[in-house]
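Starting off with a structure, shown below.
Left out: one protein chain. Kept in place: all the others.
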Amino acid sequence: MSLIEINDLKVHYPIRSGFWNRITYSVKAVDGISFNIEAGETYGLVGESGSGKSTTGKSVVGLEKITSGSIMYKGKDITKKSNRKELDYNHDVQMIFQDSLSSLNPRKRIEDIIAEPLRNFEKLDANEEKLRVLQLLDIVGLDADALYKYPHQFSGGQRQRIGVARAVATNPKLIIADEPVSALDLSVQAQVLNFMKKIQREFGISYLFISHDLGVVRHMCNNIAIMNRGRLVEIGTRDDIYNHPLHIYTKRLLAAIPETNVNHRQEHREQRLEVEKIYQEQQDKYYDKDGKAYPLVQISPTHSVALPEDLVEKIKHEGEVKA
Amino acid sequence: MWKTILRRILIMIPEIIILSILVFLLAKAMPGDPFTGSINPKADPAQIHHLMKINGLYDPWYQQYWNWVVHLFHGNLGNSYQYQEPVTRLISGRAVNTLWLALFTTVLTYCFALPMGMYAAKHEGKLPDSIIRIYTYVTYCIPFFVILVIGIWIFGYVLGWFPTTGSVSSTANPGFPTIASRLYHILLPGILGALFGTVNIVQYLRSEVIDAKGSDYVRTARSKGVPEKDIYRHHIFRNSLLPIAAFAGYSITGLLNGSLFTETVFSYPGMGLLFINSISYRDYTVITALVLIYGILNLLGTLLSDIILSIVDPRIRIQ
Amino acid sequence: GCSNNSSSSSNSAVKFSTNYKNSDATDKSATKNGTLKLALVNNSPFQGITDPILGSNASDAMAFAPGNLNNLFKYDKNYKIVDGGLANQKLDRKAKTATITLRSNAKWSNGSDVTAKDIEYSYEVLANKKSTTQQYSSDFENIVGLKEYRDGTANTISGITFPKGENGKVAVIQFKKMAPSMKFSGNSFIWGSVEPYEYIKDVPIAKLAASDQIRKNPIFTGPYKLDKVVEGESTSWSPNKYYYGKKAQIGHITINVVSMNNIDKALQSKKYDSVVPFAAASLGGTDYKNLKNLKGYTNIGKPSLSYSYFAFNLGHYDTKTGKNVSDSNKKMANKSLRQAMMYALNIDQVTKKFGNGVKQRANTILPPIFDKYYDKSAKGYTLNIKKANKLLDDAGYKKRNGSKWRSDPKGKPLTIHFGAMSSSSSTEAVYQDYLQQWHKIGLNVKFTNGKPMEMNSFYDTLQKPTQNKMDLWLGVWSMSSEPTESQLYGDTAPFNYGHFVTKKNTELINKMNDSTSWNDTTRAKTFKEWQNYMNSQAGVVGEQFSYAWQPVNNRVKGFNISPANDDSFYSNLTLTSSKMK
Amino acid sequence: MESTSEFLNIKDVNTSFKIKGKYYDAISHINLEVHHDEILAIVGESGCGKSTLATTIMGLHDPAETKITGEIDFEGTNLLSLDEKGYNQFRGAKIGMIFQDPLSALNPLKRIEDQIQEVMDYHTNLTAEQKHDRVLELLKDVGIVNPKRTAHQFPHELSGGMRQRVIIAIAIACKPDLIIADEPTTALDVTIQAQILDVLRDIQKENHAGIILITHDLGVVAETADRVAVMYAGQIVELGSAEQIFNTPKHPYTRSLLRSMPQRDNENDDLYVIKGNVPSLQKMPHTGDRFAPRIPWVKSSSHETNPIMHEIESGHSVRCTCYKDFEFPDQGGQRA
Partner (left out) sequence: MEENLNKHSDISAADLERLSKEAQDEATPSSSKIIWSEFKADKPAMVALILVVTFILFVMIASLFINTPKMMETDIMNYNATPGSNGFLLGADTGGRPILQQLIVGARNSIGIAIGLTLISSTFGICWGLISGYFNGYIDWGMQRVYDFMMMLPMTMMIIVLVTIIKSYNAVTLTFIFSIFYWEGTSRLIRSRTLSESEKDYVAASKTSGTGSFKIIFREIMPNISSLIIVDTTLSFAENIGVETGLSYLGFGLPIQTPSLGTLIANANDPNNITQYWWTWLPAALLIIILCLSISYIGQVVRRAADASQRHGISD
């Protein structure tokens, strides 16, 4: 059984207008997505800005009221508040936020910040608690004197590590990491990514790793889902996605990643322009008449893509030929 | 947009109804009645009874309220007991005075406040800024009526530059002289009210301008090679003034509050003075009507502000 | 008439003349083209009701005074009706009639005639059930047929007839009984003004007060006609060419409302020639202090029609019988207690300090303007702590158990509640002073509700048929020009808030208006006897009399506020220069 | 051929900010030249002074709070000697600037057309009609599909990518010789970033302008830059052609940066982490190699006391001599 099973999740934000302030339409931030996260893996969720990544992440931790669908954890649907309470869900599922500064209460000392989930879920006496916090600080590589400092006294990377410490305080099974390194410099980003990997190795945590940076995702994730306009367009292993992308959108995304190899930049650019051209020309084929992605179709045991039937057939055929 | 405005107005209705009941009850709860106030030995208490009765003042409050509402739907707010004329007519006469003064004060307030706020912000932290800041603080701390009383004393009596009572000279001929005389009468209260009313606008504008000064789009304008003078003109002031425009509506509340004082000090027959008089005469119909009108004006003020804002600021469209 | 009461040695009231005798010559052109500016001292705008029957406020009467308020009669300085006004009055005691004859050239300011119907119509406006007037009193039901008219069983008042027809100049009023006060202006039997019937007959009486005929374009019988009225703030006048008497001389008169707070400054800065004369209320003591030496102005004055008084709560009003009843078990029922409280007061000191000469201690409860009836020799109550203490001791109000306060004769603690109306700070200072004086004689007197009361609450409390909140209070009455006190102190009078009723009192009050009082001397004697009786009983005791005084700019000529001049006050005015002095 | 067309020469520029009464160098001893027809990228960590350099060239600093020394020769004029009026002749006309945050950089209350026209108002004599035409032309140049409509819209009605295109249009409206782009794509999605970079490059080709492209994204640099200046703590530590910097990086900082990037081949390894932090302005050392504390295993004798730029091959310079001795310590997951 997977750790988390997300089934046809929909989150629509109602937009009210008109005379009686009725809901006239809704922003379909997430519009029917399904995927599973296995224990111990890092699951990547990639997509353009506004594609619904954060909304998905927030729904999984229970921060967002979902419109329909289910998120199963230990056999229970945690989209219901009562189930979350009963399971002590947030003991097991935590979140790391993109903006490390705003996710740490600037008025609280590090000790109180890290201890917050402990205080809510575990009854510890003052000393035990302090000890746990110190251990956690040690895990994320911060000195004990951090205890009484305030968030703004730390650098971005350190703060993000504090966020990680808080997230792992209750020994969670899953951590939702919503763009944990997007705001960080290259060298600091490396620090944080290393930590996340390390903790995963040591504690067996799973991640839902949300990012728009395909380079980082490739570095971190075993399985990747590509999100577009509130739907998934392609899911697969790292290899599936990076080496055998099938959806035009995935291809376009991959082509847009800047290449660090200066020697081939001209080719890379031409390749990108070509993909872009194809994208512009063939867009319609890949989306239904409402501009939505098609339902996912499984191509291989690990690889699914949102394509209309005819294209799938073609690809299967060609794929066989290629292989 | 018209739809939105209409909806806002519809939302106002329950508020107004609740207010009307509240005011009605409160007015009735005041000790005394409209007729005893003018007690004189020639008046026969039996006649006062009689008057109370024919005016329905012995009925239970809900009966009175209901009658009042029924009349209201005929555009009739009842008769003033003190003035013995329809409240609508009485108040409309006074409202003209109050609104005329309020309008004038608003215009003057902006005339004073805008240059002050901009000047202070442009020279942020320097002497003119400090002087303007101190000025705003002092006016903020002095009770309004003290300014009025001292003002009328100096300019009205000692220097004799302005009339000190009424809204128009009794000998002014109709037409232009009357208008001139009216203007002359509201000049002093208007100026004093404006001097007092600048505080909020000056401070708000100042902080707006200071914010705008450091904004990215101003930096963009600089990088375009726009001279400093034009940057202030086309970007900073323009952008800071727009939110200020919306103050006009909100300032109605302040002006109406101030009208109680201005009109008392200047014996200026507007709604504020009428209210104060009606309180001591227990002129229920007038009290109720005035509180209601002030409440509705407050509401309209906020509505006006929202409308202004949505017109001047392309980013905002009333939802 | 100022008091030369020997006991009030400290009471050095100023002497005012009622007439400003200006020896300068009238400047014809200044008068003709000039404007006389009068201030109407009032804190609120005037109501704008020109009809004296419908108006309820002094401010309207003042604002429209140059129109003479359509007064019918001329009277002498004692307000006794004399011939020579718009109409003459003849009373016939035997026939129980009053014959009112209009002068032949009596005209409204629009040129139409004043008719007998106009006299009658004023009673219709007054008595109509739907009328908004507050002037109606049941005394008028003494007119034959008036009650029927009021009740709606008759369309006209049968007791008022027109021997020369409706458009004639004579009206005869038939009474059920005659009263001596009918000889005086301001009595409650004969209404003293006319209504322009032709002009207003189409307006239902209920709506009269709001009509344009009354508010916007009113017509008058006085020397001036209304040019313009700015709602609530000012009126302006010019001579009425149809006036029957001496033609008005000043080109324009303007009357502007000026608040009490501003009037001193306004006069000091010469914005006004004077204030509109008004017999009942006017400028106060502080104003006098500020204005007495004002350059270019002369002060004139006469005793005011109003007086302030202390009254004790002595009983209740029986709503069934409509009578006041004295209760012997009331807290203040003991006469010695009441007297002691009055002896404890230092009113002379107070008036001297705050009155600045325009106020004096009231030695009776009839103001001295009623020269003939006022008993200047009455003693009243002057400060005498010793006597007060003795009275209390003798009556058994003693300090017991080492208490600071006296308890009542039965030994129960005594707390007396004093009711007073909130007012200016100096007036409230005076209340405080009185409390202290009472404390001096060991009486625990406190404010009702702990502080002076707002006027409405004050009267609200007093009007309850039975009330125990105020044991004594300080009130003010302003009298009409006819001094009969039955409406204030009679046994059936609802205004008799103290419910002071004795056989003697009832007898004396009735006597003021019975047949013996047709003789002025007898009537005066009755009034004096009553004053002394009231003083001796100390149920109601006068506090202060005041002067109705005013400064008059020295450019004005003919300014005479004697009641005898009321009729032609405005037509007598002229100016001696075009600029204020 | 390139070196002859150099038109901007930054000579020994220092910019210091007043913090509590004292001046602290945000950039020190910057020497740099920009040529026509090239894209010069400036990379470095956050806070290393990239934007400060850009705004120094634009003269956008508040003279009361900043002290600038050195010389910036722009086509024969020393910009730093100009007064405000003189500077305005260059801003917008000869130098255009593109800012990072496309939303806040546009006046929210003015239509796009007016904002683009404004720059022409001060630097050209075109008639209103000509300006209007030029606006549409510009919008088309930067890849806006429906210029007519866009010209009439307000900034909030446009997407991030569109706004950035508008800002580029403003920057190139007067065909400037130099365009400074301060992190023009950081706020944008990768796909849009690629488009914007394409636009920039096309524009540069067309106008023969020189572009200073400021970014911290090495990928962007590798894709677009002709030459690269690597900055660390207010100084340029390495300068060279893109090939030189990416193929044969020399300075320890440059090398560390490249190594800490997630790459295709280090998927399962830990990334390289640079020890320590960038010192804050106030704590910046005045002598010695500023990067030395972050590579403590390198012998201190390898560093120069007053590091200077060494030109090690044509067009490739490195600060300090320590690069010669630099090697990565052999470690796996290193904890900072």
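Order of writing sets the chain letters: A, B, C and D. Residues in each chain are counted from 1.
Here, contacts are C-beta pairs under 8 Å (C-beta built on N, C-alpha and C of every residue); 3 or more make two chains touch, one makes a residue touch a chain.
As the structure is a computational prediction, the values presented were derived from the model and not from experiment.
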Touching partners, among the displayed chains, of the absent chain: A, B, C
Absent-chain contact - pick from C:Ser17, C:Gln213 or C:Asn290: C:Asn290
Which residue of A:Val46, A:Met72, A:Leu104 or A:Val275 touches the chain not shown here: A:Leu104
Selected from C:Asp227, C:Asp433 or C:Asp514 as touching the chain missing from the view: C:Asp433
Positions on chain C contacted by the hidden chain, ascending: 261-262, 264-265, 286, 290, 349-350, 353-354, 422, 424-426, 428-430, 432-433, 436, 449-452, 454, 456-457
Residue numbers in chain B that touch the chain omitted from display: 15, 18-19, 23, 26-27, 29-31, 137-138, 140-146, 149-150, 152-153, 157, 253, 256-257, 260-261, 264, 275-276, 279, 287, 290-291, 294-296, 298-299, 302
Touch residues of chain A, complete complex, unshown partner: 58, 61-63, 88, 90-91, 93-95, 97-99, 102-109, 116-117, 120-121, 127, 130-132, 134-135, 138-139, 144-150, 152-153, 163, 166, 171, 202-204
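Criterion: only the chains that are shown with their structure count from here on.
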Chain centre separation (chain A, chain D; CA means) in Å: 31
Complex contact set, residues of chain B against chain D: 215-217, 219-228, 234-235, 238-239, 242, 313-315
Chain D to chain A touching residues, read off their complex: 45-46, 160, 189-191, 193-195, 198, 216-220, 222-223, 242-243, 246-247, 256-258, 260-264, 266-267, 270-274, 277, 333-336
For the chain A and chain D complex, residues of the former touching the latter: 48-49, 141, 155, 157, 185-187, 189-191, 193-194, 197-198, 212-216, 218-220, 238, 252-253, 255-263, 265, 268-269, 272-273, 276
